[in-house]
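The complex appears here without one of its protein chains, the remainder shown in place.
Right, chain A next:
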Amino acid sequence: MTPGSTMSQPVLSVRDLRVEFATRRGVLTALDGVSFEIERGEVLGVVGESGAGKSVTGSAVIGLIDPPGRIAGGEIRLNGERIDNLPPEAMRKVRGKRIGMIFQDPLTSLNPLYRVGRQIEETIRTHTDLSAKAARQRAIDLLAEVGIPAPERRIDGFPHEFSGGMRQRVVIALALAAEPELIIADEPTTALDVSVQAQIITLLKRLGRDHGTAVMLITHDMGVIAEAADRVAVMYAGRVAEIGPVAALVGDPLHPYAKGLMGAIPSLSHEADRLAQIPGAMPRLSAIPPGCAFNPRCPNVFARCTVDRPEPLVVGSHRVACHLYDASGQAAA
């Protein structure tokens, strides 16, 4: 932890983040006024459909937005310290040391030519001043912690010798190597089978709890969010539609998009004759409608929605960007 951080300060605080991509056909706004924070030991689930901006949010936080994309506004603070405007070299030190990353496909995060032990030891030695011997011991401990059987033997294996679930565990060990303050997990369980997925979710939750690491869990799977997250942010067309505690958001979503999303998910526990369906599809970045981005698909749309962009409003434990919940528009709900 950085000196000067206090308990009340969130590990990650994102304010009014705006990410733009300059293309030949004009500037596309991938993220527009995204704000959220993640507390110590908390798992924030970020959900949305493809194109909602979930992964761009993750990339912006770790400073991996490639040109022509750029952070055009807002700020990102890690334990109070601004990291969105750091020079590339300084950001490289933050990445890996203070922010760990887990991606969907573990094979792309691992070098197929190096033994997994070497990759973990390298990460440890880059970010800490442990000796080679101590680093190896720490790597073994990490592999044991993420649930890899016989770690003292498996540490000398190559990535291809591990199964999909075991590889993802290695990637998690790699992300944990430097004891980061924040872990960004982008679809960590999407490529895995359900029985293995459950094991990885349990592992992520335990790590957040035991180490006090903040976790940003990006996924399209509401089931995973329901089980793993403490709070949820629902994204739509580069904006946060609604954010709130997981039980409140899943049980009683306020934003019409969040409502539609929950109704569209087939459930194991009850039978529905028809699934709720949201007409249409997510708008393209080049054609985001004026006013509320969801207005062409919204069942509760009214005149103001097509003109005025809704600002996030605090409603109970939720924060929702919808005119229905504006004091004057309350009756419309």
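We adopt the following convention: a contact is a pair of C-beta atoms (placed from the backbone, for glycine too) under 8 Å apart; a residue touches a chain by one contact, two chains touch by 3 or more; residues count from 1.
In this text, contacts and distances are computed from a predicted model.
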| item | value |
| --- | --- |
| Undisplayed chain, where the name is taken from the UniProt record, one of "ABC transporter ATP-binding protein", "Cytochrome c oxidase subunit 2", "DNA-directed RNA polymerase sigma-70 factor" or "Succinate dehydrogenase hydrophobic membrane anchor subunit" | "ABC transporter ATP-binding protein" |
| Omitted-chain contact residue, chosen from A:Gly260, A:Gly291 or A:Pro312 | A:Gly260 |
| Sole contact to the chain not displayed, among A:Gly58, A:Pro151, A:Gly165 or A:Pro312 | A:Gly165 |
| For chain A, residues in touch with the removed chain | 49-50, 163-166, 193-199, 201-202, 220-224, 226-228, 230, 246-247, 250-251, 260-269, 271-272, 274-279, 281-282 |
